[in-house]
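Let me give you the structure first, and then I'll get to my questions.
A protein chain is absent from this complex, but the other protein chains hold their places.
Per-chain residue numbering starts at 1, and chain names A and B are given in the order in which the chains are listed.
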Amino acid sequence: METVAMHIANGIVDGPVSALFAAVAVIALAFCVWRARIDLDDRLAPMAGLVAAFIFAVQMLNFQVLPGVSGHLLGGTLAVVLVGPWVGALCVSTVLIVQCLLFADGGLTALGLNITNMALVGTAAGYLLVAGLMRVLPKTPGGVGATAFVGSVVGVVVASQAFVFEYWLGGTTELSLATIAGTMAGVHTLIGVGEGLIAATTVATVARVRPDLVYALRRFRTQPAIVPVPVAGGVA
Amino acid sequence: MGAGHAHPLHLDRPSPVHRLPPQVKILATLLFTVVVVATPRTEIWAFGGYALLLAAVAAAARVPALWLAKRATIELPFVLLAVALPFAGHGERITWLGMSLSVDGLYGAWNIVAKGTLGVLASLLLAASTTMRDLILGLDRLRCPAVFTQIATFMLRYLDILADDARRMRIARLSRGYDPRFLWQVKAFAVSVGSLFLRAYERGERVYLAMVSRGYDGRLPRPEGGGASAAQWAQSAVLPASAAAIALAAVLG
């Protein structure tokens, strides 16, 4: 929720570790593609494309938090609550790849690190927590909103700690790890609270209008889960 | 927000760099960046060499230095991090202007500023000389899995439409005298984010329907043609090859 770049640049983490996480990202994304195809079948390309456009558009919507401080949503946990962990990870990754190539945001050699942190680790933590909480909380707009809030805070903080881990493995300057971990956790808890408030309201809004579109709710339906019938939006 | 072919960082210029096929430019940028990141931070003059190489590319691509400098400010947060390093670093320390600075931290700061700046400049040159569409085509020709280029294609096609939707919703909100400014007024903002998602998702469903109606069976047509000639590969190889030569000379010398 801040205007500064959140994407790791070249030269923060050394070459070998960057390469290692590029490999991690490739393998994890291959798995996500496989699972996302199960979720969406041949609807994957258009649906994931529109969801990615949504995340990208949301990241461009700046709004004033306090006078002089404006912020925007990161949208990782929001995406996985709405469209599920696999499609969500693919969408966030595509946004990161395009931001790197088209907007020079995030280093080319750090792309694997950025994808691992924001599209994989952060969303996985957020989603696991949401999935767990939804077992106990009411499956209502309020319930799913509350889980989206907690999931967002945790997702953002865990993603920042993934960076700390990478820095510990391949940081180019020796620093006190406890200091970095503490600073990153502190700053990202604040960011996460803002992120979580917006994600919670957004998810609750969607759940009120089209509960069938909220993946985190759909999973716990007693009826046959996902009906892959192409039903037209706005069929009269 | 730029629309369609253009994007905010694209500079439409007639130049030999603009005319190169996108795949050779993407690969050259990636290899150059890898060489930069792999260079030991103590080889200070090598980074000067890399900067000269980029200056030559910028001149060939007719990208003004001021334009590059302005866009490079995206890197600023990391420069601030770099400034903090000499104070927070460990190990041997030196005193300069009465401040105790860590030698490792100074090298670390240099490392981040030098590699980060060179990386951002290389990416900016790629973005300035290549259209959105060509970048996706280039990725496709470099054998990037089709699922990503397809998602990116749909994303870029509908990004402007969603941004317009968002703008209209904001204007509608403002017309009703509501201007969400502070964090505690976050609700109206988030409600519009929710309706933006609904619009995006429902449009996705309608797009899929339109695709199926025209015989879509899960395979999107792959863009044809656009191979690069040996000469074009050779031209673009000049950048990473020269950088590699500088790196070798620095490490061995």
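Some observations on this one:
Here is the rule we use: a contact is a pair of C-beta atoms (placed from the backbone, for glycine too) under 8 Å apart; a residue touches a chain by one contact, two chains touch by 3 or more.
Everything below uses one rule, namely that contacts and distances are computed from a predicted model.
Missing chain, UniProt name from the options "MaoC family dehydratase", "ABC transporter ATP-binding protein", "Electron transfer flavoprotein alpha subunit apoprotein" or "Cell shape-determining protein MreC": "ABC transporter ATP-binding protein". Of B:166, B:190 or B:207, it is B:207 that touches the chain left out of the display. When the whole complex is considered, the residue among B:98, B:221 or B:253 that touches the unshown chain is B:221. Only one residue from B:133, B:173 or B:187 touches the chain missing from this view: B:133. The chain not displayed touches chain B at residues 3-5, 133, 136, 153-154, 156-158, 160-161, 203, 206-207, 209-217, 221, 223.
Convention: only the chains that are shown with their structure count from here on.
With centres taken as mean Cα positions, chain B sits 19 Å from chain A. Only residues 1, 7-9, 26, 29-30, 33-34, 36-38, 41, 71, 74-78, 81, 85, 88-91, 104-105, 107-109, 111-112, 114-116, 118-120, 122-124, 126-127, 132, 135, 139, 145, 147-148, 150-159, 161-163, 166, 180-183, 186-187, 189-191, 193-198, 200-209, 211-212, 216-218, 220 of chain B touch chain A when the two sit together in their complex. For chain A in complex with chain B, the residues that touch the partner chain are 4-5, 9-12, 14-15, 18, 33, 41-54, 56-58, 60-61, 63-66, 73, 82, 90-91, 93-95, 97-98, 100-105, 107-109, 172-176, 179, 194, 197-206, 209-210, 213, 230-234.
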